[in-house]
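Coming up: chain A.
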Amino acid sequence: MLTGSALWRLNDPFNFRDAITKNLEEGHAPMIIRRPVSGRVAILGAAGLLSLGLLQGPGQADGHLHLVATDAFPPQAGWAMETDDAYILARAGCVESLTRRTADGALEPALAESWTRHSPTEWDFTIRQGVTFSDGTPFDATVAAEALNRMLSATAPPRAFAPKRIASVSAVDDMTVRIESVNPSVLTPMRVSSPNTGFLAPAAFAGDAVDPVGHCIGPFDIVEHVPQQALMLKRHDAYWGGPAQLESGEMRFIPEGSGRATQLRTGEAHVSARLPVTEVLGLQSEADVVVQTVAQARTNSLYLNNQKAPLDNMAVRQAIQSAIDSAAIAQAIYEGSAQAAVGPFGPNDPWAPEDAMAVSQDVERARALIAESGVDAESLNLVLYAYVERAELPDLAAVIQAQLGAIGINVELKVANYGALEPDLLSGEFDMLVLSRGYLSDVADPIGFLTADYTCEGGYNLSRFCDPDIDAMVDQASSAESEAERYALYKDIARELQSRAVTVFLVHQQGSDGHRSNVANYAVHPDGHYLFTKDLALN
Partner candidate 1 sequence: MERFLLKRAIVLVVTLTLVSFLAFLVPWLGDTDPARAIIRSRVADLALDSAAVEALRIRLGLDQPLLHQFFAWLGRVFQGDLGLSFTSRLPVADQILRAIGVSATLALSALLLALAIALPVGTLAAVHQGRRFDGIVTFIAQGFVSIPEYWLAPVLVLLFAVELGWLPSAGWSGFETLILPAAVLCLRPLAYFSQVMRASMIDVLHANYILAARSRGLGLAGALVRHGLRNGIQPVLTVFALWLAGLLGGSVVVEVIFAIPGMGRLIYSAVINNDMPMLQGSIICIVGLAIIINTAADVLYGVLNPTVTVSGDAR
Partner candidate 2 sequence: MISPDETPCLKVENLDISIGDTIAVARGINLEIRRGETVALVGESGSGKTVTALSLIDLLPPPLRVTRGTVSICGQKITDATPDVLNRIRGNRVGMIFQQPSSMLDPSCRVGRQVGEALRLHKRASRGEAFERAIELLREVGIPEAGRRARSFAHQLSGGMAQRVMIAAALSGDPDLLIADEPTTALDVTVQAQILGLLERERKQRTLSILLITHDLSIVSAMADRVVVMYAGSIVEEGPVAAIMQAPQHPYTKALIDCSLMRKAGGGDLESIPGTIPSPAQSIPGCRFHPRCPHALARREGSVCASDEPTATRTAEGHLVHCWAAEP
Partner candidate 3 sequence: MSSAARPLVEARNLVKHFPLRGSGRLAVRSVDGVTLTIGRAEVLGLVGESGCGKSTLARLLINQIRPDRGEVIMDGRDLLAMRQGELRRFRRTVQLIFQNPLAALDPRMRLIDSLMAPLAAHDTGTREECLEMIHAMLGEVGIDPGLVERYPGQCSGGQLQRIVIARALLLRPQFVVCDEPTSSLDASIRAQILNLLNDLRRRFDLSLLMISHDLRALRHICDRVAVMYLGRIVEMAPVEEIFQSPRHPYTRALNAASLLDEIGLDAAGRLVQGEPPSPVHPPPGCHFHPRCPLADETCRRQVPALERIAENHEVSCHHWRTSTS
């Protein structure tokens, strides 16, 4: 069984878009305030500015069962289903996939009633009877196969459902879809739980651009899309699972985390997703606000360039590992919404070593390690890279700078946006980097992460770590049919990485959503797949 490991964004391993700066991009929050403001408005009313006609606000719905949620990113890619825009549609309750991952990580039927393994590479999915889109179009195997094939032929298909892994999709009969993978895979049902594989009515694809308005299949239908600002939702009455509790809703895009927190605090929003760590403590103390926190499959780490002196020396790396007080970092920088890292994987992951422990700070040991490493003290001038897309990373880097300074390592900071740092990172010109890394980048299995980051030929092997033994273990895991076998291998690799201080794992991050106390049945989805659900209600 999968544990509650979460990923906000399957194809956004850094979760960049959740970070403050980039988020400032183009989100605009439409305003629906139910507060008496008219009197004060009159002060400025004289300007008669509304008559300019330039203000286009979303229509205000007045149903008492209307819920406002704020989310981080507005759609960016014209609702192309292979992009992150699909996640927005899923969170808005508009699209659903064949299968669904529950909040505790289990897989449950959604648009597919059931699925069976037809051959090692083939899975058959039986479509649920009587499902229709909000425009009345019935949902059947043809529609499903067409949509999934569209995904496979996309310019940049999503990793979860790319031609690299999926060979073909076909409708076996009216109600059965067959998906064939390139290699034998047990993960196929997992793959079709991704919002990227969600469905919009065929009419949505009729024009040049994808138009989701009125073409939903989930519990809610999109009434209006106010560009860059909001999605206006209403209940999809013919939803297969029965009508939703809410009559209508609004999904408002506010990229800046503290902006979302503020809207929750002021009551402008009922639900605010993806709260920044620095806001959690403050919001928890608010009377009418409930903060829900869930573990994420994300470890923030100090990546070390294992091929560059003096970091090619394991003793030096271990000294660095010992010098850093990850517990203090978790407490101070993350204010408790993270825990000191016990290795690459969170302690609750089934593939995490049971005996995993955080390395506690030991300055004496660090000094001793430096001394025994034989490294020239003069060479202990290191440059630490940090990117600004995640607001806490520069602070984190500053703390590391101070802590390494205590054992005589002189650290210089280089802080910029990720794009500016990347050329150095890829070419191996850097010393150290603080990186927030999601380790479940496509499916609920760390295989992709380990391959990319810690194999000799890994696509994202920033550490420049190369050990044939580890490569062999990763290979073995990727072809293993048995879960137990795979997980055992992962545990071994994790132990190796931790003990050899290939990377200094700092903290496991958690995700927090907040809602007003009158919101009922809200549950943070660890993978960020759903927000507007059938059961979400307002008291």
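Keep in mind that, in the parts below, a residue touches a chain if its C-beta (ideal position, glycine included) is under 8 Å from a C-beta of that chain, and two chains touch if they have at least 3 such contacts; residues count from 1.
Regarding candidate selection, all candidates are chains of the complex that A comes from, given by their letters.
This one's a predicted model, so the numbers in the text were calculated from it and none came from an experiment.
Undergrad: Out of 1, 2 or 3, which chain touches chain A when the complex is considered as a whole?
TA: The answer is candidate 1.
Undergrad: Provide the residue numbers of chain A that touch candidate 1 in the complex, in ascending order.
TA: The touching residues are 9, 11-14, 16, 21-22, 24-33, 35, 37, 40-41, 44-47, 49-50, 52, 54-55, 57-58, 76-78, 83, 155-156, 159, 226-230, 252, 254-256, 259, 262-263, 265-268, 417, 419, 422-423, 426, 452, 459-460.
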